[in-house]
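I am attaching a structure below and will ask some questions about it afterwards.
Every protein chain except one is present and positioned as in the full complex.
Which chain is which? They are A, B and C, in the order written, and residues in each are numbered from 1.
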Amino acid sequence: MPEISQLLPLIPALPLAAAMLTAVLGPRLLRKQSHWPTVLALALSCTASLMLLCKVHREAGQEEYERSGYEKIVTLYTWANVDEAYESDLRLRSPEGTVVISQGRKPLENGRLRQQSPEGATVNSRRDDSNKDSLATAAPLGLYNSEVIPFQGFTSLANDCRPEGTKKQGATIKNFRIEIALRADPLTAVMLAVITFVSTLVAIYSIGYMHGDPGYWRFFSYISLFVFSMTMLVSASNFLLLYVFWEAVGLCSYLLIGFWCEKPAAAAAGMKAFLVNRIGDFGFALGIFLIWTTFGTLDFHDSTAMGVLGKMRLASPEPIVNGAVGTAICLLLLLGACGKSAQFPLHVWLPDAMEGPTPVSALIHAATMVTAGVYMLARCMPLFAASPFALHAVAVVGGLTALIGAVVAITQTDLKRILAYSTISHLGYMFLAMGAGTVLGVTAGMFHLVTHAFFKALLFLAAGSVMHAMGGVIDIRRFGGLRRIMPVTHWTFLIGGLAMVGMIPFAGFYSKDAILLAVAEKFSFGNHVDLVYQTLYWTTFGGIFLIAVYTFRPFLLTFYGKDTVIPPEAGHHAHESPLSMTGPLVILALGAAFLGLYLEKTGGLAEFLAGTPSVAYLNRYPLAPEPSHETLESLHSSIGRQSTVMVAAGILFTIFLYAGSRRRLADRLAGPMKRLGLYQLSFGKLFFDPLYRLFVVRPLELFAQACAWFDNRFIDGSVNLVGILPKLLGAALRPLQGGLIQFYALAMILGVLIFLGVLLL
Amino acid sequence: MLLPLTLEALLKIALLIAGLMTAAAYFVLLERWIAAWVQDRLGPNRVGVPLTKIRLFGLGQPIADGVKFLFKAEFTPGHVDKFIYFLAPMSIFAAAILVFAVIPFGSALPPNIFPASWGVGEPIQLVAAPGIDVGMIYVFAVGSIAVYGVVLGGWASNNKYSFLGGLRSGAQLISYELPLGLGILGVVLASGSLRLETIISQQAQSGAWNCFLQPLGFLVFAVASFAEAGRLPFDLPEAEQELVGGYHTEYSGIKLMMYLVAEFLHMITASFLIAILFLGGWHFWGLTDGGGPDGNTVTWVVAVLRIIVLLAKVMAMILFFMVVRWSWPRFRYDQLMDIGWKVMIPWGLANLIAVAVWVEYGDRIAHSLGLPPLLCMGLCGFVILLLGWYVATKADPTLNDNRPRRRLISPDRHVEKIEV
Amino acid sequence: MSPEIALLNNYLIVGAILFGLGLIGFMSRRNMIVMFLAAEMMLQGVSLSLVAWSRFRNDFGGQMLVIFIIAVAACEAAIALGLVTTLFQRSGRLDIADWHALREANQPAFVDEPISEETSTEEPLPTLARAGVAPQVPPVKTDYRPNV
Partner (left out) sequence: MHDPHIILILTTLLGAVGLWLMLPRGTHRGRSVGIILTAVALGAGASQLPYLGDWLTESIFGVLAAVTVVSAAATIAFRNPVYCAIWFGLTLLGTAGLFLFAGAQFLAVATIVVYAGAILVTFLFVLMLAQPEGKAAYDRVSWEALLSAVLGMVFVGVLSMAIVGVFTAPREAKERPVAPPAAKELAENVLVPQHVAALGTELFGKHLIAVEVAGALLLAALVGAAVIVAQGKMEEKNERNAQQKRD
């Protein structure tokens, strides 16, 4: 069994190698075989991820990590390292309590840490040099084992607390250091496993789906690149690296959405995704800047200094940052997460992104990339926990998005678009769970992330299978009764649908209930009643009904119906997809069916994730007193019962509306809805795009026109004015340019002679 | 001090020139004898002592030829460019003679043969200009001057055949200078000096001649020196059947003699160089050993033996040259160029790289294997020779056809359109 | 003046003269190849000065520079040869004055001044007559002895 330090770099390295190999060899050598490097690399990467998961699981289970959580850092390369790079006089300016630990005003209260403080003092007396040596001996492979980290943290803590008379008053000299460091902790391990597993299946599926495409090699190269970026994103160990790969993921998304860039719609969709993401990324970048100025470091962990989310900082009972700065950081980070995870109001790019190939939709826009925001929130949860307002913001954004997605999805006619809005809605649920700000919430959100990855990938791939068979037609009104010719797709779609609506034994049931439980916990116990959470709870609970409707509507329209309706584009090759496409479907269906049950019954995932340092922090310092186990269980079971009833009602309602000959009922129902304007509202996607057009794009265009006018008239004019001078000068000198080399040589020597003459005489 | 040195140098120069002229003359006779022997006839065997009936197997023939050349009409055609027409044979002749300034024809005479009062304590080196540190490059430089004689002669004759011959041979000589240099470089790298004396003494010390250690280099150098000397199978410059007489079609009399003698001198130079660089020079196992670490303190017997051994080797090489001439057909011109550029230069480079690697790492490798280094190097050398030979026969760059070459980019090149 | 300084002075002056002659050749001659030779001559002049300085300063640096000059000259020759042959293939002449297309757009082209045709002192070569017709042989002036 290889070490973590060997496994962890391998996981991103393999897809990167595959991407480069395919990019270099693809167009000439591999051509139709371009999928091999990608599939092999992803499969190996997946194996490595699973091994890593086992390894982390085994090690994190040890008792010593129980309180503070388990993390392991692999430093691959030090990008920049400048000792004493800048002075920070933050403490003079910032409101008090901003950086509490470094002032050392309060002695460390934690018993375990106080016990260690004599050691820390000795380390302090030995100062930096010996400390570096000890690090060097402890980490020959650049691996900072987590046992070493507290000492290191202590040293830097002590350094920060050096008598300030030696320095400028109130200023600290800090090191500037950026490391390419990967981390292994339960959160990352889970994310890695999910990403690589789903990616592998999607890559295999793409063999069949993309068969015959002129950009075959390009597709697989992009996919590998994407997996590389995503794995790096989730295993990055500082904010800078996270941001770099955040952008890299965005780039891959842009490339893949616009994969068929000959189609104007695809090119526009790619552009839109990229631009909308820019808004979020801008906020994210600002958040990182603010973190930098506040904390003086971007590291998550504790290898060199007290990282933002390092164990050393988390071990302190003091809140990390609070007040306005903390809230600002959290809101900016939330903006970034909204962009990447398609949350209100930045969700508009995701439905358009369905212009890309279906495997891309499945991989990026359902299973992996869009979950980056959720991952980031989970990672930064200690920051959010310090700011109730930020937590509320997260929860509200999530709840609102969940509702918007569900409402819009009900009336769409494009199969993939329905799924896209359902993705938005489900991501909203995950955000809602994160917004709870409790261990229960984070683990529930991550749980839903995992199950969602399975069933949403499954649904998208099944939709792709339908699309493949229908010759690219995706409008659910134009086909029907497909269960007869596509049995495998039909059954897997059904399983995926049941998992999505949260029918009882399927995966979605457990994860969704966990989210509802986490939200309910926020207002069901304790003294004061949190109205925000209560409202959100009941809204999202009602949303379950909508989920059932919008899931089963396309399902029934597609696979049921009296006759098999096939659009003319399908020609006569409307048949079940090849094995390379149905195989992944079946595997994903198995996952969607049983994964939730397994994880819920063993309770492994939540327990495991609670071993992440940032989650463990929440556990140690809960915002509110924890309810007892029994009350929680009873709440859980009642929520489960209620939601099952809700789901069943929704499904039956949908069947009643659409199944068989009673289909007219739906049309009849649409009439009054249209008259009320509700139908148009839903069908028009709540008019987000026109609103954006009116309030964002138009003003910007006008501004750009004004700028262009100014540029053309004034700036260009002044440049032209400057240009006239050389023109005049040139007219005078032009006769010298006769084109004869000898004349040039003569002129040159004349110049040299004059120079020599001046020099000598 | 100055006078004995000058005298010594003048003496050596006189000896060299006399010896070389005589040798060149008699090698003509030898060549004709060998031609006759190959063609199963008698050859020149009549000219003996004048006014008597003593024939002496035709040994008087070269003298008669020389006299004829000297006294023949000095005919200059009317259409030639007179100055260059005169200059060309002189330059090639001068270049051919000048090379011998650094070529040793023995090792050294025993020390102290002069009275001590003369101030010449050093042993006399048997080379016209001892102590030139750039010896090998000097040979190369002077050899490159010879091209002028051919090119200018062909051009100045104002005759199409001469001109073609001149250009052809000029191209040939320039092309084959590269493999020649590559062959030399291997030896220079192994011995670490450009001086011919040092190269010989290095071979004498180790006892392993360079032809055993660098067989591929030996092959390249030998072939290139055939081409440089313009001997069959590389005698494209004159190629009587194609070009009448090549660049010296318009020449006669003493100027023609200069050309012919220069050609023989080139052959002799090549033989000397092969003998010195690759065949151990004056060294022969058991015969010429001894005489101090640099071979300077020798007895008279050894000194004379060394001269004999060296001259014997040279003689053998010259015989080889002559036998090859009468047993090998001429290459076609494109084949000649292909051999030069596509076979000889890669071989030379391969040899050079192999020697470089060996000089850097060989001793360590041999030591770790527990084998004698020279044996190892020889084995490696032969392996590389076989490999080079195999690659050359497999790839066979000389087997090209004479059809017009395919155009690199045709204007109506079919561009594969990507269908969407 | 010590001999070493005198040697340096002499070499520098010879170098300067070579450089100047090369300069004159480069500026005045119109044959591209002769121009190239003149440029090489300038390089020779510089090399001579460098070698002289190398000796005077008792340092190999100057000789090193000359080695690199030789290397650069080899490059230059290769490129120049390629350019000259290409230009020759275009115009059929080695005249540099044919190539002044890089002049400013409104500048007049270089006009070759007419020179008097050089009177050829050479006799025309005899031409072959048709078969059966006696060739018209011009009286040939011989510059060799009439009787051997």
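One rule holds for everything that comes next: a contact is a pair of C-beta atoms (placed from the backbone, for glycine too) under 8 Å apart; a residue touches a chain by one contact, two chains touch by 3 or more.
Given the structure is predicted, the values throughout are model-derived calculations rather than measurements.
For the omitted chain, the shown partners it touches in the full complex are A, B, C.
Screening C:72, C:109 or C:129 for touch with the missing chain picks out C:72.
The omitted chain makes contact with just one of the residues B:21, B:64, B:167 or B:392: B:167.
Touching residues on subunit C toward the chain that is not drawn are 1-14, 16-25, 27-31, 33-34, 36-38, 40-41, 44, 47-48, 51-52, 54-60, 63-64, 66-68, 70-79, 81-86, 88-90, 93-95, 97, 112-113, 115-116, 118. Of the residues in subunit A, those that touch the hidden partner chain are 740, 742, 746, 749-750, 752-753, 756-757, 760-761.
Mapped onto subunit B, contacts with the missing chain fall at residues 81, 83-84, 87, 131-134, 137-138, 140-142, 144-145, 147-148, 151-152, 155, 163, 167, 170-171, 174, 177, 193-194, 407-409, 411.
One rule holds for everything that comes next: only the chains that are shown with their structure count from here on.
One inter-chain figure worth recording: subunit A and subunit B are separated by 76 Å, centre to centre, where each centre is the mean of the chain's CA atoms. Centroid to centroid, with C-alpha atoms defining each point, subunit A and subunit C lie 72 Å apart.
In subunit C, no residue touches two or more other chains.
Not a single residue position of subunit A touches two or more of the other chains. On the side of subunit C, the complex with subunit A involves touching residues 23, 26-28, 30, 35, 96-97, 99-104, 106-107, 110. Those residues of subunit A lying in contact with subunit C across their complex are 734-735, 737-742, 745-746, 749.
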